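Read the structure below first, then the notes.
For this view, one protein chain was removed and the others were kept in their places.
Labels for the chains are A, B and C, by order of writing; each one numbers its residues from 1.
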Amino acid sequence: MIVNSQNVVYSEDQITATYEYRHQNVEKQQDGKIIITPKTTSYTFKTNTKVPKLGILLVGWGGNNGTTFTAGILANKNKLSWQNKRGEQTANYYGSITQSSTIKVGCNGSEEVFLPMKDILPLVNPDDVIIGGWDINEMNLSDAMRRAQVLDYNLIEKVSPYMQDLVPMKSVYYEDFIAANQKDRATNILEGNDKQKHLETIRKDIREFKEKNKCEKVIVLWTANTERFCEIKTGVHDTAENVLKAIENSDPEISASTIYAVASLLEGSSYINGSPQNTLVPGVIQLAKMQDVFIVGDDFKSGQTKMKTSLTDFLVTAGIKPMSIVSYNHLGNNDGKNLASERQFKSKELSKKSCVDDILASNKVLYPKTHKIDHEIVIKYVPYTGDSKKAMDEYISEIFLGGQNTIVMYNVCEDSLLAAPIILDLILLTELFERIDYQVDGMRNFSRFNRVLSTLGYLCKAPLTDQDTPHINSLFRQKTGLDNIFRACAGLQPDDNTLLEFKCPVV
Amino acid sequence: MIVNSQNVVYSEDQITATYEYRHQNVEKQQDGKIIITPKTTSYTFKTNTKVPKLGILLVGWGGNNGTTFTAGILANKNKLSWQNKRGEQTANYYGSITQSSTIKVGCNGSEEVFLPMKDILPLVNPDDVIIGGWDINEMNLSDAMRRAQVLDYNLIEKVSPYMQDLVPMKSVYYEDFIAANQKDRATNILEGNDKQKHLETIRKDIREFKEKNKCEKVIVLWTANTERFCEIKTGVHDTAENVLKAIENSDPEISASTIYAVASLLEGSSYINGSPQNTLVPGVIQLAKMQDVFIVGDDFKSGQTKMKTSLTDFLVTAGIKPMSIVSYNHLGNNDGKNLASERQFKSKELSKKSCVDDILASNKVLYPKTHKIDHEIVIKYVPYTGDSKKAMDEYISEIFLGGQNTIVMYNVCEDSLLAAPIILDLILLTELFERIDYQVDGMRNFSRFNRVLSTLGYLCKAPLTDQDTPHINSLFRQKTGLDNIFRACAGLQPDDNTLLEFKCPVV
Amino acid sequence: MIVNSQNVVYSEDQITATYEYRHQNVEKQQDGKIIITPKTTSYTFKTNTKVPKLGILLVGWGGNNGTTFTAGILANKNKLSWQNKRGEQTANYYGSITQSSTIKVGCNGSEEVFLPMKDILPLVNPDDVIIGGWDINEMNLSDAMRRAQVLDYNLIEKVSPYMQDLVPMKSVYYEDFIAANQKDRATNILEGNDKQKHLETIRKDIREFKEKNKCEKVIVLWTANTERFCEIKTGVHDTAENVLKAIENSDPEISASTIYAVASLLEGSSYINGSPQNTLVPGVIQLAKMQDVFIVGDDFKSGQTKMKTSLTDFLVTAGIKPMSIVSYNHLGNNDGKNLASERQFKSKELSKKSCVDDILASNKVLYPKTHKIDHEIVIKYVPYTGDSKKAMDEYISEIFLGGQNTIVMYNVCEDSLLAAPIILDLILLTELFERIDYQVDGMRNFSRFNRVLSTLGYLCKAPLTDQDTPHINSLFRQKTGLDNIFRACAGLQPDDNTLLEFKCPVV
Partner (left out) sequence: MIVNSQNVVYSEDQITATYEYRHQNVEKQQDGKIIITPKTTSYTFKTNTKVPKLGILLVGWGGNNGTTFTAGILANKNKLSWQNKRGEQTANYYGSITQSSTIKVGCNGSEEVFLPMKDILPLVNPDDVIIGGWDINEMNLSDAMRRAQVLDYNLIEKVSPYMQDLVPMKSVYYEDFIAANQKDRATNILEGNDKQKHLETIRKDIREFKEKNKCEKVIVLWTANTERFCEIKTGVHDTAENVLKAIENSDPEISASTIYAVASLLEGSSYINGSPQNTLVPGVIQLAKMQDVFIVGDDFKSGQTKMKTSLTDFLVTAGIKPMSIVSYNHLGNNDGKNLASERQFKSKELSKKSCVDDILASNKVLYPKTHKIDHEIVIKYVPYTGDSKKAMDEYISEIFLGGQNTIVMYNVCEDSLLAAPIILDLILLTELFERIDYQVDGMRNFSRFNRVLSTLGYLCKAPLTDQDTPHINSLFRQKTGLDNIFRACAGLQPDDNTLLEFKCPVV
């Protein structure tokens, strides 16, 4: 793909593109008048096109997500095919936006042209990544994959030889943060209670993995158990310095995930939080900025919440007023087992519950006073369900003249099969943003995007944003935003979907 | 709302705004290389801000949509409130994008600001419209509303006095085009078989209604029974001249809806086709252009299809591959009764079936060869269901590594309560576009938008487009396109959703 | 209906019928052999046909069930009709087995003949009952009915005049037993903490109501809030004497419902427990026996559980093996609000959870070792839902060769509209059983049925049985049992459904 424009310059290892960002300032005057002032800001984006050798370290590698992700990469890399009830299956990357979604790049006459997202900007090829990780259980990845009961049996047989020698490193394990029912699995843990020592071990693990595998970069992603929220304390979580000190002091409110996040940042590796807990406290955010490294979170948006942030947006945009959203889930995998514990569930509930707030708040015609509606989230652990998570939702909305619209949904969300491609996307996109710098009028130097990489919000249930940044949960807005940043960096213009050339042609 | 910019000029009865339309030409070279050339086209939009006195003429006025629409306008105008099981209800316009949706206009610091769509550009106030129409049944609107069984009983009691004196004019009725089961209702029809005479009567009706009510404008909208498709014939439907001649000859393939459409266009009234039949044949399109009048169609997008063009887009955009979509509907109103007839159902099926084609075709990673998937549409007439239409859908998609995602939906789509606000939107927006002219480099004069007003595709199941115009069914793309045209005409810039000011700030 | 048989004797005020009860004793021998010994026991049933003037006292009269029940009786008695969206409605008793179900009485040639249950044995006519009750809130029944938001608005208007003078008596209110969120409603309560005094007041209320209304009988039914379980203690709940003593001592584990039950029994009135709490402790059961009065419970079986005890039976009987039953509920009425409190929910959960145990245990082919399956119950309080309770269930069963059958259900169970007819049935049937005596060989005198009237199990979520009585939850078995007892008392024979006269005719 070549963009033929003065705004783009291709060099050996760089694409430099300028982008006119058009936005508006809004002022509400005392007389109720709204004054809107359009502004255009000129950005330059420089994308390094040299794709590095990438190492991936997963916390909770032996869990369902970790094993499915690993098996999927290996199945694709080795071009495996296998049989299930429906016939021959071949490895794919369905569910990954980087690998399987497309972006409109323009029109060829009256035909719209879409290209794969991965052809717009250079991304690491999933075939080339090196995977490793930690787990509180010592099982090798092949056995762990069998235990997970996620994949077709015939695929398990075929991919197993590639996985049996993969063994997780010993994990930090702080009992107080995850459910008591996980204790049986905790057979592969770092000894002692000295959190500083744990931090150093994990840092060493990262360094050694990088060296051993000759990786140019490593990214660390948490796909382990949901922890309870840590109780945020001044003096402990508020600054980078205090976080480091609290680790030194083995403060009880320092969670295992904090150790991983801090280790990762200190080693210059981006850290992605795939669970809902509040690992990314103010002090960790500060540390990320100091280290000039990305942090991304929280919680993979894969099933029910993803649907909800699409469906609610659809309704509100149509002038329809949701009044009650009741969301039931049940699942039988280890994630479900851990969430059966109240404190861990609370982290999850919080992550799932706020996801419609910005959508409702955007429409003051429907919600003139409050956008607090009835919104319930239930998760039950039902072992027989296994990884085949079920979401059952009811949406009731008010429509014209006192009528109601009721939507009931039953959504079979294969938990890990939906999460694994999102893990891939989070990692590949984070890696990409490590290669993009921008400059705007008034800046002396190029800079990375805000280290709190909220641009990946499409992939997160509760997108972490830096302070004073709007929260966007609308799935469509998240995707459009990301697509347009891809376009911008590639020298393309944003798509306004007006198709004016057809509707208002030169006549 | 005031836009504070050089690009906007407000005069007494006009907003003149310039808009830089940014798009791309794509060329595929023989070596597979894709060359993309960005272009910017400068548009000027002039919007007449003087809102006219508007008359609305509905074909099928006495049906469920017609009575619900009329009752809704009157309930709002008279600020009625009433009781149902859930307590006091007040008249609203939920489900109407013009009245109840919002558009982002910019940011006030870190807060996004959204304004009601109707505050962006001046629209006719629904309180001020005059409603009339034709119906094959002679019942007055109050009785017809009771027959429809759409509204709360207490609302019926309250709005009835305003409706009992409203009586439909005699309608054109060509038995061969609608279901035989409608015959009992056909008690209020124009005599004879002379289609030319029918045309003249309808034209006279439009003129007289306009004069009598001192309307500055009239818009005609078909919300009557779905007709069977007419068999498109050269010499009959291909040119405006031939259509007019065929009417003169009372050609059997001239449908009742053609008479209304032609009468409307000849009287200079925009014509909106709310049903799926192919009223808007090439000859009628040509006539619209000759008369410089808008035509809009086909078929209100209110329930299942609206959801489908949102949900399918959501899936495909996520890199998930729908393989089977099965859509069942049942309803018990007169629309359902008419559709119980095979030929009429065929019109509907066609309208509902193609709605995912462009969405699937946009992703060649998922659908490298064909995007023909299993897609079934069923509509059953179940009298007991009344107007409370039920849509039951199953979507099965392929996900990662041979997995499947199954979504099952039960959607209680109150048929007329969802359609009536869409009727309002279609009319108000068509009227607005009659007041907007554009000019672009190379044009000597200002012009209206393409007379085939595909910009309203968001409201149509099978959006009619002029030839060589891409078909867009994706609900989000339709809405974004419309919103951005609103923005453009108001002097605002399109929203690229990147929020770059927060993600890439000046540092 | 006249039964023409030697086994039946009709006298002025009595039907005397004999019934050969055929059953089997089963012995399992040490060698695994099963020895089955058929037995026939000859019963005589005497049914008093003189129907008394019946008073009904409801605890929680002003709640949704109480007001709906009262309005329903009055609407039927006064033959009211009203309008809702679907047209004219007339008062009915749908959902009541006594009023609206039928029982097969035999064949007329090759035609099976079914008669209304209420024509088999003489029941009190619902038109003739007198209704009264207690409530912790002082609202009159008309206002309370409006607050409940259960009935069509036009019916409310019509039935309201009959209800506005009905005002509940002051209620016992022990804060510790119901949810804290009920406190606001507690404006009509008996003063003080002296439980003995409360008991006497309630007894006096019953006596005075009976006298004032010249009732021959009174039945008391609890349809108030679900209480938390009382902690059963030796010395408090174990014997009738201790219960009475504990009341005298105002023991904290004596609940409000215990006061009503004891008052009722001491006044000779049958007591029916429509909620799940354990009011009917051993001491109360003993008291019922001493007083020769019926007790019935627990918890109305109206919606999800009723379905479950039918559906699970259907599956297991078909040789299909349920493995996982997940039952979600949400509702927005005051019952839901009270159940939002954990301790009250626990009572409900227990009541709902054991309902499939006997069904699963009946099939040792499917469940050779354990019949403990995954079975979850969730109830959420969602105010917007109102009385329109929603049940969402998923049943997954194992079928042939490793396959699975998944049934997903969405059940809109209008809570009080389903419960009110069950209240009627419970009362009318309990009253009937007060007029039936039986005698069997070896008995000197006629006796009433066991005072723990488990024969009404069809109407109860967790049927209370006397010790050493099998628990039957299978809906079909419950109904068949009750029908056959009706048949027996009327001199008819049980229906074995073999239709042998047709399948094995004389040839």
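As a working rule, a contact is a pair of C-beta atoms (placed from the backbone, for glycine too) under 8 Å apart; a residue touches a chain by one contact, two chains touch by 3 or more.
Remember, predicted model here, so these are calculated numbers, not experimental data.
Residue-wise, the contact with the chain that is not shown comes from C:Val113, picked out of C:Val113, C:Ala180 or C:Met290. Summary of contacts with the chain left out: across B:Met323, B:Ala361 or B:Met443, the touching residue is B:Met323.
Residue A:Gln149 is the one among A:Gln149, A:Asn181 or A:Ser354 that touches the chain not shown. Listed here are the subunit A residues that touch the chain not shown: 83-87, 149-154, 386, 408, 410. Mapped onto subunit B, the footprint of the missing chain covers residues 323-324, 326, 328, 330, 332, 373-374, 376, 378, 380, 382-385, 390, 392, 394, 396, 408, 410.
One rule holds in what follows: only the chains that are shown with their structure count from here on.
Note on subunit B versus subunit C: their Cα superposition corresponds to a rotation of 180 degrees, in steps of 5. If you average the CA atoms of subunit A and of subunit B, the two centres end up 37 Å from each other. Across the assembly, subunit C contributes residues 408, 410 that each touch 2 or more other chains.
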